[in-house]
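For reference, the structure I am asking about is given below.
Of the protein chains in this complex, all but one are displayed in their positions.
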Amino acid sequence: MTAALLAAATGSGAHLAHASAWAVFGVGAALILTGAFGVVLLRNPVHSALMLVITLIGVALEFIDESADFLAAVQIIVYAGAIVILFLFVIMFLAVDRREPAAPEPTRAQRPLAVLLGLVALAELLILSRVQHWSSGAHHVAGSLKGGEDVQKLGESIFTRYLLPFEMTAALLVIAVVAAVVLSRRHGRVAAEMSPAEQEEATLR
Amino acid sequence: MIQSVLFAGVGHLAQSGSGCLGPNGTSITGLCTSDNSLHMPVAYRSILPMLVLFIGALVLLLVSALLSKRSRPGLYPVLSTAVGLAALVASVWEWYDVGNRGVSTIGGQIFYDRFSVFFGVVVSVTVVLASLVSDSYLRREGLDGVEAYALILLAGTGAVLMAEAAGLIMLFLGLEIMSIALYVMAAYHRRRTESGEAGFKYFILGSFSSAIFLYGVALTYGATGSTRFQDIAGYLARNTLVHDGVLLAGMALLIVGLGFKVAAVPFHFWTPDVYQGSPTPFTGYMAALAKAAGFAGLLRTLTGALSSQQANWRPVIWLIAVLTLLIGSVMAIAQRDLKRMMAYSSISQAGYVLVGLQAGSAAGTAGSLFYLFTYAFVIVGTFAVLGLIQGPGEARNDLGAIRGLARRRPGLAMAMLVFLLAQAGVPLTSGFLAKFYVIEASVQRGQYPLAIIAMLAAAIAAFFYLRIALLMYAGEGEAAGPAPALEPAGGGAEAAGEAAGEAFVADGALTAGLQPVPSLDGATATLTWEPPPEERIAIPPAVAATLAICVVFTIAAGVSSPIIDFARHATAMI
Partner (left out) sequence: MGDPVFAHGLTLAVWLILLVKTVAVFVIVLVSVLFMVMYERKAVARLGVRWGPNRAGPNGWLQSLADGTKLLFKEAFTPRSADRLVYKVAPYLMLVPALIAFAIVPIGGTVTVAHNTTELQLADPPWGILFMLMASGLAVYGVILAGWSSRSKYSLLGAVRASAQMISYEAVLGLTTATVVLVTGSLRTSSIVAAQHGGFLYHWNVIHTALIPFALFAVAITAEMTRPPFDLVEAEEELSGGYMIEYASVDFAWFYLSEYAALVTNSAFIVTLWFGGPDGPRITGHSIGPFWFFLKLLIILFVFVWIRATLPRLRYDQLMELGWKRLIPAALIMLMVVAGFQINREWGFVAIGAGLVLAGVLWRAIDVGRGATVVESGPDPRVAQEAEQ
């Protein structure tokens, strides 16, 4: 991974750049697929979470390949460095990291249906990629990446045209905080809702 | 996450220090174009109601953090109502400020037109009503606290944002802000398992629908090269797409995502469970708000950005509208839980708004807007009444709970009667005019079958609305008398798919005038009427005031209506 990172970060040799970009893409794609299959197929939740990290690192590599360095770094810092860690945290705390018993599916047709839908989605993407002019691409929303570093470009976008969407994510964060408080707080129960035994227990406490 | 955006911001600040010049004094490409200027004027007036609601929520939270606990128990509903009123005032001011013109502001992310302002009014009113109604319920259930009101205001923020959105990105943000707040509100009654279940179901299914919506956004962006409504419309007006498969797929997914929020069939499966489990006043709020905002998004997307694709989306909406109307009405008949019944009722009501949307004309949009505005009062009022009669701990939600209400609380029964009649579409209520306008718009476009189906659905729906009404006015003797009757399953047309052991429940009070009702609840073969609660229902002043407002509005809007003019003016979208 280091080599690929460095190659992408520093590679400007004309003839090597193309090959190295392909190499980075290949490695990234392999990582993404390995991780994705691992997440679905492995039984142990912790292993699945680790596979998810591999997928995320693969995605970060592809970002670098597209010279979106900042997104790559954010991908690692936020997703791999914080979110999956929290997944692990929860898995460990709840001690659900045992092998799941192969419980009978609640809906019999669920599994074949899921496979079928997945295949349909895959076929859709493949067809879309082959159909010419599917992306009419009237114009790009983002400016060209020529000149200036992509962090600056991103900063400009966020603080000019996308200022309001950026600011309004604050509302989402506020809701998240309030929601966490609401859902995690233990409420005392009103006596009318308790059984006599529970009421007794409440007085004894 | 904080860090990542920070760094982007820092990069920007560092850049702005040197203005438009790069480190070597050379101009950096793309920085100084007028399109991407670093100076971004923010037209605060165009987002005033949303700002009021959002800042109000923050103030509420701040106040609660600074005051010691339980020192001001009644403060938060008052504050929340005040914030809602302030947002209403701001909306009204905007209405005169914006006039008939419309502009897109704040980097082309927000539409400042009468359509936005109209929904500002609707949402503000809903927030006020919900704040007034929630207080007594929350205290009764021992749930009072600042969080409920903060969530009400934040959900309102998201709803206004959805109506104001000038692009799919903004629309999605509004959708998420509103939805996540509503998920939490559904699960707010922590001690009721049903509430937690409702929140969980709503969250899971809602997240899926959000993902579907996002996929639709991506495909639409791929097909048209922009996420902004104006650009999409402009691009589609200038170009005829030879391969429009991607656009159609994107459009379909957008309809699915928004259709989920407005509980249109076949995306309605969450509705009964969520409406039943959520705290009752929140259910009313949810029904009014999510429908208004979801339809605002649909109207913006379909009649605004994709108006050139009418030939493609109108048949889809036609089908959805028909399904929604019929399935909502028919399923409601079979329900024995009041909140579940009202959930199906709200599904069928969404069908009428879809009829207005399907017309794809200014008249249809006006009808839809009128419908949404009047429906907000009706549904908040309905659930306010249900919240009162269900008793502590939401003990009684079954039909029996409302039996003989007229004898116990005539005023309450009268208010409920008005709401029921309005939903049934009886003349002299707002519901009649609302249905009339959307069906008229449909007829104007030559959609006679749809109009007939809509009227048929109204007739079916009238059955269960009247059934509740009759139950309320059932006399003393009848209330005591009815014995559960068991009949073998016949040819219940609606419940044809159900098992043969299905019981027909004949309500003794109703056998005189109405047919037996097929029960879809297969688990219960017999139905025993619990006697209606005998204790006197206390009506808190705030709820009484709210009910009075809702009743007066429902009748006023149904008699002579400046409201429809209001709605007609509001169709002026960009």
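For clarity, chains are labelled A and B in written order, and residue numbers in each chain start from 1.
Just so we're on the same page, a residue touches a chain if its C-beta (ideal position, glycine included) is under 8 Å from a C-beta of that chain, and two chains touch if they have at least 3 such contacts.
Just so it is clear, the model here is predicted, and its values are computed rather than measured.
*Asks:* Under the definition given at the start, what are the shown partners of the omitted chain?
*Replies:* Hidden chain contacts in the full assembly come out as A, B.
*Asks:* Among A:Ile76, A:Leu128 or A:Leu172, which residue is in contact with the omitted chain in the full complex?
*Replies:* Touches the omitted chain: A:Ile76.
*Asks:* Touch as defined at the start, partner being the missing chain; which of B:Pro49, B:Gly107 or B:Gly142 qualifies?
*Replies:* B:Gly142
*Asks:* Touching the hidden chain in the complete assembly: which of B:Ser68, B:Thr240 or B:Ser560 does that?
*Replies:* The single option touching the absent chain is B:Ser68.
*Asks:* Could I get the residues of chain B that touch the absent chain, sorted low to high?
*Replies:* Residues of chain B in contact with the hidden chain: 2-3, 6-7, 10-11, 13-15, 17, 62, 65-70, 142.
*Asks:* Which positions on chain A touch the chain that was left off?
*Replies:* 2, 5-6, 9-14, 16, 44, 46-47, 50, 53, 69-70, 72-74, 76-77, 80-82, 85-86, 88-89, 92-93, 97, 149-151, 185-192, 194, 199-200, 202-203, 205
One rule holds in what follows: only the chains that are shown with their structure count from here on.
*Asks:* Averaging only over C-alpha atoms, locate the centres of chain A and chain B and give their separation in whole Å.
*Replies:* 30
*Asks:* Where on chain A does chain B make contact in their complex?
*Replies:* 70, 73-74, 77-78, 82, 124, 128, 131-141, 143-144, 146-149, 151-166, 168-169, 171-172, 174-176, 178-179, 181-183, 185, 187-190, 192-193
*Asks:* Applying the document's contact rule, which stretches of chain B touch chain A when the two form their complex?
*Replies:* These residues of chain B touch chain A: 1, 3-5, 7-15, 22, 28-31, 33, 36-38, 40, 42, 47, 54, 57-58, 61, 106-110, 141-143, 147, 150-151, 154, 157-158, 161, 169-170, 173-174, 176-177, 180-181, 183-184, 187-188, 190-191, 222-227, 231, 235, 239, 241-243, 245-246, 249, 392-393.
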